[in-house]
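One chain of protein is taken out of this complex; the other chains stay put.
Chains: A, B, C, D and E, in written order; residue numbering restarts at 1 for each.
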Amino acid sequence: MRILLVNPNVTEAVTEMMVAEARRAAGPDTEVLPATAPFGVPYIENRAEAALAAHAVLQVLAERAGEADAAVIAAFGDPGLLAARELLEIPVLGLAESAMLTAQMLGRRFSIVCLSSRLRTWYLETVALYGFEARLASVRGLDVPIPDIAAARDQFRARLIEECRRAVDEDDAEVVIMGGGPLAGLAREAAGDIPVPALDGVACAVRLAEMLHGLGARPPVRGSFARPRPKAAEGLAPALTRLIGGE
Amino acid sequence: MRILLVNPNVTEAVTEMMVAEARRAAGPDTEVLPATAPFGVPYIENRAEAALAAHAVLQVLAERAGEADAAVIAAFGDPGLLAARELLEIPVLGLAESAMLTAQMLGRRFSIVCLSSRLRTWYLETVALYGFEARLASVRGLDVPIPDIAAARDQFRARLIEECRRAVDEDDAEVVIMGGGPLAGLAREAAGDIPVPALDGVACAVRLAEMLHGLGARPPVRGSFARPRPKAAEGLAPALTRLIGGE
Amino acid sequence: MRILLVNPNVTEAVTEMMVAEARRAAGPDTEVLPATAPFGVPYIENRAEAALAAHAVLQVLAERAGEADAAVIAAFGDPGLLAARELLEIPVLGLAESAMLTAQMLGRRFSIVCLSSRLRTWYLETVALYGFEARLASVRGLDVPIPDIAAARDQFRARLIEECRRAVDEDDAEVVIMGGGPLAGLAREAAGDIPVPALDGVACAVRLAEMLHGLGARPPVRGSFARPRPKAAEGLAPALTRLIGGE
Amino acid sequence: MRILLVNPNVTEAVTEMMVAEARRAAGPDTEVLPATAPFGVPYIENRAEAALAAHAVLQVLAERAGEADAAVIAAFGDPGLLAARELLEIPVLGLAESAMLTAQMLGRRFSIVCLSSRLRTWYLETVALYGFEARLASVRGLDVPIPDIAAARDQFRARLIEECRRAVDEDDAEVVIMGGGPLAGLAREAAGDIPVPALDGVACAVRLAEMLHGLGARPPVRGSFARPRPKAAEGLAPALTRLIGGE
Amino acid sequence: MRILLVNPNVTEAVTEMMVAEARRAAGPDTEVLPATAPFGVPYIENRAEAALAAHAVLQVLAERAGEADAAVIAAFGDPGLLAARELLEIPVLGLAESAMLTAQMLGRRFSIVCLSSRLRTWYLETVALYGFEARLASVRGLDVPIPDIAAARDQFRARLIEECRRAVDEDDAEVVIMGGGPLAGLAREAAGDIPVPALDGVACAVRLAEMLHGLGARPPVRGSFARPRPKAAEGLAPALTRLIGGE
Partner (left out) sequence: MRILLVNPNVTEAVTEMMVAEARRAAGPDTEVLPATAPFGVPYIENRAEAALAAHAVLQVLAERAGEADAAVIAAFGDPGLLAARELLEIPVLGLAESAMLTAQMLGRRFSIVCLSSRLRTWYLETVALYGFEARLASVRGLDVPIPDIAAARDQFRARLIEECRRAVDEDDAEVVIMGGGPLAGLAREAAGDIPVPALDGVACAVRLAEMLHGLGARPPVRGSFARPRPKAAEGLAPALTRLIGGE
């Protein structure tokens, strides 16, 4: 199968990191197609940047979903995820939702560890949107300058692992989720240093995309994820106008 | 004071309806400045259309908030509201939040009546985002074709009022909210036909904007509504790039 | 318009403090009428004192609501607020509800800072009654003797501001509410020392009273805030007997 | 032991009905002392009447609790219950809380059946105050005129039992609670007509009073139910002034 | 009346401790019949051990409930409680549920203090099953080796009392529950050292069993606690096979 991995940010180096991890996690018959947001910011930290990213994600999906059997929105707060499910008939996954669903099978409560404390609010609202508040132990963010987002994973590795350990010791976390596409791979590399399962959103999303594809559930013709009635959009990219127009 | 009323949809006739109601509701010293989304759909019914509208709203606010003392995002699900509050230092209000806050003072539970049953899910998620689930009696949407969104209020008036009455009789609603910018004015006109208070999002938002402006609370320098650290955005409208860039 | 400000406690000096702040907050066309509870305690700290105050508030409102266009119950836990809304057809506001509704527009979570740790439980139950638990960051009360309640605001100013700062730093509060009528004016005076918006219940209630009055929603004839059926009460003040009797 | 049963309403005939049922439910060594509110309404249906009753209850308890080992506040919404627990060191029980606690041991969800649909809101807020919302199946109230509250139980017996049956059939209730002091005895008499356990608040409260008395838990010296610091009250009945004054 | 006290663990010395406390708590006309699980572990600390204990409890009840008027499942997490209520027509009580229901009448929030930190999760899930999450202040477990479970109460007495005090000071507990059958009696003995009511599950359950027996509610013939339809079980103890078979 083919999975379209969409980076909602404009940083291609992060797309590459995530695609590399996606390919490691994927089964032998899975092909991963990379895509990067055509507009937006280098990395998302707040609701405003996430709102812009949602548009970029929808545009990329309108342009390229036809090439794939499933799509992954590869930023931890899943900008545009529910919106994309309304418009597309292939499975669409997000890093945050995928990691939290996986966490449910591995422990009673999970913590999210991330690079920036500003991410915390967006992540909390994402957790609430999916209904996982009762299972959230904590969101722990570093409070550091991030001059180069693609290098941050390696630059702050020790502090991130330390926060994971504190989530277990102080917050009662039974699973730790690495929150953020730019942390792709860290959960796998640091597993030996963390006393509970550590999850990578990219790996979880890719495997769940395979799982859903294999399950072959048919798209709904009723409910809020059925295709909306067509509308005449204005001022959008042509592929998105066509998609909203019902083509 | 000056209030910028931003229609997140591209239909100027609806902007005019809302501005008219805003001016009726406003105090004598308030000026209402109209703005219409530069891209998007004629009216929003689902998460996908709301996601695109959020970008349009942020762009309009970046371009024009400097003219105003407060802004109102004038579609019922408040696309981009929390995002806008991060970027701007003037009060930003939304029709849905404003109506729900007002309802809290007037009754135990409220119902939302709207034109399209498809709106229901987006409205439910908006109610949940603001934490008002326990006070929601119901969302009641018509299931009708909407050839002309600016004419729908008058075309479906009788049915909308009938749904308001059923919300009181069957769902135990103590307040009824007209859900949707294109219904602007209906709550006022139909008040005599509904046995509980009926609220118009535009009127509530304009009056709360005046209230907040008068209160003069200073913008936060901490927390998730403090201005984010500046970033170099790509591919956005110039005013939005400047705003995100911290200018 | 005329706003009747009812102090549910018997301390006239606190009534004066609150009326002064109410007049500062009110618009130019608003007149504030003071009233003080005819029986009860010098200041409320617990459920028992609040229960007695609710009766006193209803009695004052029965006697004097006819003079006003709206009423404010001016103790932070809003004794008798929902009861008063059943009996009266003018808008009735409370300091706690008004401040929390305002906080919703200014930040994700709020803390309440108050003079006495014993107030905490009553405030927590008030927050729960209004459905704002998910938005409450903390209630922080001093643990000090209060020989003169009207002087406490100035006497403990530094410690109260310190608790506000700790609410932001330690509890993740994005708005701080000064909890208690005897703190009237402190939020305004201390705004420069607190890194997030600080709210005064009196100011919020007065401005929301103006907002509701301007909105002109008609009183319900259905639901739990419609006037109850008349009853023959015994042993109450004459005005209250008449009000319950349906006059 | 001696149990003081306080009717929060002024109708002595209802006091007598409740005392009769209390004596039937009590153990052989329990004496039931009757008391009736000195002011208020014939029966409570709403928040306003409940607020006045709370004061009356506190006054009766201040005057007479010294005669008893435990007290029962004998109206279904328990006016003044938490307030009374702050002021007194003997166990204080309420009909609603007692019935709901008992229901928890007998079924998954309970319904409350009562005489007046207006009671519904007060009961819902009582259920919420105690945290039993998730266990509430429904509140079902008749919508009838009540010319004589002491005769209503027998007058509307058939309709009340019919509502109990509908609560089981339509609302999935596994326990039915007769909501209202004036229904005292009906649960016992109608048990054979209802396919799930039917509970009487008076009987539950009396038996729980015996249970708590036997348990002999010592009163708290910390927390919100410890005696408050003494205050100088004004305008209250002498016994209440003494109680609040710490005597 | 006769109460069958079933120890879900295989340690007879703990059965004896609990029976001794049960007899102290019981009224003069109550007889306590001891029973000990025929298979399982010395004491339960986790979900796996609780699952095995549930079967053992059901087997003992099938064999011996006919001798009694009520039964108490005497381990704090109440293994098999809801299951037993489906199969039996006498009241069945559990230590955890009984203590939490009693706590509701004595304070706003309770803490559970127990011997092992591993018990915490099972207790949290029990609290959630009964719907008491909002009233739980904390679960505090020691982290000690337990060579002799019947001696642990006396061995760790000082540390357990210290945790009770910290629950009051740090967690805002207004009631403290001794969590665990092997702590039977400690709440009574240590009451003078704890500033809020301290509860013993065994004493609460015995007194509530008396209360329910006296109330005489009839068993349901509808709902999830009505007797299930008979089934042909395989491989179970004969008495359990007969019970499930509808005999």
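The rule we apply is simple: a residue touches a chain if its C-beta (ideal position, glycine included) is under 8 Å from a C-beta of that chain, and two chains touch if they have at least 3 such contacts.
This structure is a prediction, so every number in the text was calculated from the model and none was measured.
Participant: Looking at the full complex, which residue from A:V10, A:V57, A:V139 or A:L199 touches the chain that isn't shown here?
Facilitator: Residue touching the chain left out of view: A:L199.
Participant: Touching the hidden chain in the complete assembly: which of A:I3, A:A48 or A:L93 does that?
Facilitator: If we include the chain that is not displayed, A:L93 is the one touching it.
Participant: Where does chain A touch the missing chain, residue by residue?
Facilitator: Residues touching the hidden chain, for chain A, are 25, 27, 91, 93, 97, 101-102, 104-108, 130-132, 134-135, 168, 172-174, 191-192, 195-199, 203-204, 207-208, 210-212, 214-215, 217-225.
Participant: Hey, which chain E residues sit against the chain that's not shown?
Facilitator: 10, 38-42, 45-52, 54-55, 58, 80, 82-84, 86-87, 118, 120-122, 125, 128-129, 224, 228-229, 231-236, 240, 244
By definition in this document, only the chains that are shown with their structure count from here on.
Participant: Round to the nearest whole Å and give the separation of the Cα centres of chain A and chain B.
Facilitator: It comes to 29 Å between the two C-alpha centres.
Participant: Out of chain A, which residues touch more than one other chain, so two or more?
Facilitator: Counting only residues that touch two or more other chains, chain A contributes 121.
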